[in-house]
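Omission of a single protein chain aside, the complex is shown with its protein chains in their original locations.
By written order: A, B and C. Residues from 1 in each chain.
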Amino acid sequence: MSFNTFGHLFRVTTWGESHGPALGCTVDGCPPGIAVTEADLQPWLDRRKPGQSRYTTQRREDDLVRILSGTFEGRTTGTPIQLMIENTDQRSRDYGDIARTFRPGHADIAYHQKYGLRDHRGGGRSSARETAARVAAGGVARAVLAALVPGLRITGYMVQMGAHAIDRARFDAAEIDRNPFWCPDARAAAAWAEELDRLRKAHDSVGAVIEVVAEGVPPGLGAPLYAKLDSDLAAAMMSINAVKGVEIGEGMAAAALTGSTNADEIRMGPNGPEYLSNHAGGILGGISTGQPVVCRFAVKPTSSILTPRRSVTVAGEETEVVTRGRHDPCVGIRAVPVGEAMMACVLLDHLLMDRGQTGGLRGRIG
Amino acid sequence: MSFNTFGHLFRVTTWGESHGPALGCTVDGCPPGIAVTEADLQPWLDRRKPGQSRYTTQRREDDLVRILSGTFEGRTTGTPIQLMIENTDQRSRDYGDIARTFRPGHADIAYHQKYGLRDHRGGGRSSARETAARVAAGGVARAVLAALVPGLRITGYMVQMGAHAIDRARFDAAEIDRNPFWCPDARAAAAWAEELDRLRKAHDSVGAVIEVVAEGVPPGLGAPLYAKLDSDLAAAMMSINAVKGVEIGEGMAAAALTGSTNADEIRMGPNGPEYLSNHAGGILGGISTGQPVVCRFAVKPTSSILTPRRSVTVAGEETEVVTRGRHDPCVGIRAVPVGEAMMACVLLDHLLMDRGQTGGLRGRIG
Amino acid sequence: MSFNTFGHLFRVTTWGESHGPALGCTVDGCPPGIAVTEADLQPWLDRRKPGQSRYTTQRREDDLVRILSGTFEGRTTGTPIQLMIENTDQRSRDYGDIARTFRPGHADIAYHQKYGLRDHRGGGRSSARETAARVAAGGVARAVLAALVPGLRITGYMVQMGAHAIDRARFDAAEIDRNPFWCPDARAAAAWAEELDRLRKAHDSVGAVIEVVAEGVPPGLGAPLYAKLDSDLAAAMMSINAVKGVEIGEGMAAAALTGSTNADEIRMGPNGPEYLSNHAGGILGGISTGQPVVCRFAVKPTSSILTPRRSVTVAGEETEVVTRGRHDPCVGIRAVPVGEAMMACVLLDHLLMDRGQTGGLRGRIG
Partner (left out) sequence: MSFNTFGHLFRVTTWGESHGPALGCTVDGCPPGIAVTEADLQPWLDRRKPGQSRYTTQRREDDLVRILSGTFEGRTTGTPIQLMIENTDQRSRDYGDIARTFRPGHADIAYHQKYGLRDHRGGGRSSARETAARVAAGGVARAVLAALVPGLRITGYMVQMGAHAIDRARFDAAEIDRNPFWCPDARAAAAWAEELDRLRKAHDSVGAVIEVVAEGVPPGLGAPLYAKLDSDLAAAMMSINAVKGVEIGEGMAAAALTGSTNADEIRMGPNGPEYLSNHAGGILGGISTGQPVVCRFAVKPTSSILTPRRSVTVAGEETEVVTRGRHDPCVGIRAVPVGEAMMACVLLDHLLMDRGQTGGLRGRIG
């Protein structure tokens, strides 16, 4: 991963600003012969796009993805796939304040200090709008994974909003698509709805924790020691806007465990080794074990709020910032499909790397 | 980062197994003219080496580092620096059990499945012994940072062992070097000592949380979007053996915050902008802001314990594993200098990248 | 360089096929604050575009470049710059023969064997049309070089067409822009014109040698041993369509020299060391010396000719291929601006790498 490219063999390079004419990405190193059309990608983008419920920004962005290269007669050719999303909601407006003032919690000041100038319109390059390109790339990765590893399934959902975590005892995968929070616990979803309504009236926002699980991942993915599967997942998730923490399996809670509890014991099942628990989150020594790969990440609360916050201007004047506009009260909601997309890209990349190095051999047990 | 190399411009490639003749690393892309001798590196290795207290493994490893290339008359030449540590404690022993049985919680089974064979002696490549090479590379990075950014200071310490966190109100940096746990809270250190003694008698082990802080980091480090400073730190820390979670600033706790609390407000100080808090951990939009960079990571409990755990053999037979030998009851202790080393390498790498792209310009405020 | 990306810090990723809706590139890692608009890039594209004389293809491609991201108010922001060129001459036509038959000398058969399918329209990804994206990226590189190294000047020209080389004694830089061959020898240009007319009537084509010289290159560029300046130039030039050989300085002729002749002797001039000759082509040990960097490459004759050539079909049938259409009788002509663009990109990339590693220090002499 370097600058705006991530991945080793399946490589994604994103480009574009929030309010430029378009944004997109180049997907390189994709296996050839895979059926991928715009119709295959659009549903993933629709999951991320704003305005899906009253809990996400009411900006209107159609996020229509176009494939400009790399496919022929509906199949990938092995050459770079250019995915472009035009920005249709570029209404002219007065950005005077944002142009000169640094919004607390935003990247404004950091971009200014690093580059000496910045495209302030809607956050420019640091806008979460860039994640649309990731979701498009993730759609390509999913199509390839579906062809190469039919049983692999990636599911993302929210497990905590603010201080309220789901009750794992009430986990119901069928619930995830039934509420606007991708929440597997119906009761938690109801509580979150109330909480978000309250926060919005209070001109505030809140953070969240997202969990992404990949089932059916073959053992052997991950290239230790510095392209470990967990290391690459950590980099991928931490690169998403507003993410402040990443966990694999037990995550930070592993600190509180004893060795006798934490070790996932192994027995022989009909199709090979089976684990009696999954504290490891499906990864040992940076390599997938065949258990579900479990990754969580925390998204900080939206920094764009109506509550005034103290800040300074480019000229060094002290001021207060109130960020008007149509902002997500919990940006974590829309991070769910983004986390899934990053999981898909990382898994496919490692599938290709492993196939390159080992030819896909699997050491026999039993 | 790919396979066994990490870094973009300051690149470290590690090699070596736990029980081979030696291990080490190549440090490439190092700025020239920096004073670095073996005597400068050895103290960092001594901090990591085993047997420093009764709370770490009693294996005797001198971990003497040799510089085989890349320096001339005590200064770096800009060519690759080879750092080698010979394995002196390669006593002949019977590895029969480990050779055929997969230790739960260890990488044994994953290496077997990926590669079809593995060097089982002491964990082979997946042994934490490899982190000695990281600490050596970190010593080079520190020497360069000392020359290029004189005020920069990196400090690692343990903030939680098992379920017992330090009390931040009792934080005393001077305590860190006074106890065997790199613990800034003397009272917590005493409690941890008791806890570890108890666990050892119970043939068990425990996890920990390490915090690494870098003060004096100039603003502007980090290359968004996929070589963000936090993304690269996450990858670096997650690549350390046994790490299961990484946090920047508030980390996972950011989920529970509101936007009005989380935003670090800004005022003008005598030398430019000053922040009223540091929830962000010194990084916004993947770029350092000049605030202290705060990174935490959780280390799972040592998997090598005397308590029997159920497992299987290569032949698919069910069995129980008891890992005898001289193992750390809390491997997190020795992860402290490793985390510091990774922080040093990542910061230097980004300092060089930023200097390459921007020439080290800093957008003026005020 | 990997797949469709080249460069270390100044990184260019190209995408697009000959007859898709568009092609382009992402320029990443560009220094911020550099004045670059579409009007700055278009002139470079106009030099490469077809139909400039009767000696290049009469296809009509306007090759209008659009900047979709990475600049703000006419300056680079340090974020990825997307350059797009729409394909306007996508007339519907019958590709039946090309679709099933492999044109000798073309990449058709190789793409088919590697990927199992290919976009045959106009050569698809293997079309020289892709070089338009390189020229656009080179325009950005030139703008940055102009800002960072004002005296640096890059000049490309043709030194041989078919068996006819220029007479170095008649070299006149002012001639280069005065004839359709970028030829610095007016008499050679006249001979080439006759030769090309003759070849075209004979339904044939011919190869060429291009020389690209960079003057004013500071000493110290190049990152030995595997990112040597000459090594990266060789890769860059060899990646251009139809290139079969690359030379630095004396090139292949160095084999015939003796050591006493080949060594460029050094004297002291008013501003430092001066060389009495430039057999080395400005590069020693992979590092620029401050002398002009001299690179040459040979372009094979256009494979698309009206003379029938024996070949086979996808079905394995033997056949003959005649390539109709509007093809360059000497594709080397249009390779001149492409070679210049690659030189610009490589030099800038190394300027940034060197600045990253060394801070731009220059060891003093005298």
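Methods note: a residue touches a chain if its C-beta (ideal position, glycine included) is under 8 Å from a C-beta of that chain, and two chains touch if they have at least 3 such contacts.
From a predicted model like this one, the values you see are computed outputs, not experimental measurements.
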Visible chains that the absent chain touches, using the contact criterion stated earlier | A, B, C
Option touching the unshown chain, where C:His19, C:Arg48, C:Arg125 or C:Arg142 are the choices = C:Arg125
Residue among C:Ala35, C:Leu64, C:Ile109 or C:Val149 that touches the chain left out of view | C:Ile109
Residue ranges of chain C at the interface with the undisplayed chain = 1-6, 8, 14, 102, 104-117, 125-126, 130, 160-163, 199, 203-209, 219-228, 230-239, 241, 243-268, 272-273, 276, 279-281, 283-290, 296, 298-305, 307, 309-312, 314-318, 332, 354, 358, 361-366
Could I get the residues of chain B that touch the absent chain, sorted low to high?
-> 2-5, 11, 13-17, 20-24, 26, 28-29, 32-33, 66, 68-70, 72, 75, 77-82, 111, 114-119, 124-125
Provide the residue numbers of chain A that touch the chain removed from this figure.
-> 9, 29-33, 78-79, 223-224, 352-353, 355-359, 361
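Following the convention adopted for this analysis, only the chains that are shown with their structure count from here on.
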How many angstrom between the C-alpha centroids of chain B and chain A?
-> 26
Centre to centre, by mean C-alpha position, how many angstrom separate chain B and chain C?
-> 45
Indicate the whole-number Å distance between the mean C-alpha point of chain A and the mean C-alpha point of chain C.
-> 38
Would you give the residues of chain B that are in contact with at least 2 other chains, written as numbers and ranges?
-> 223-224, 358, 361
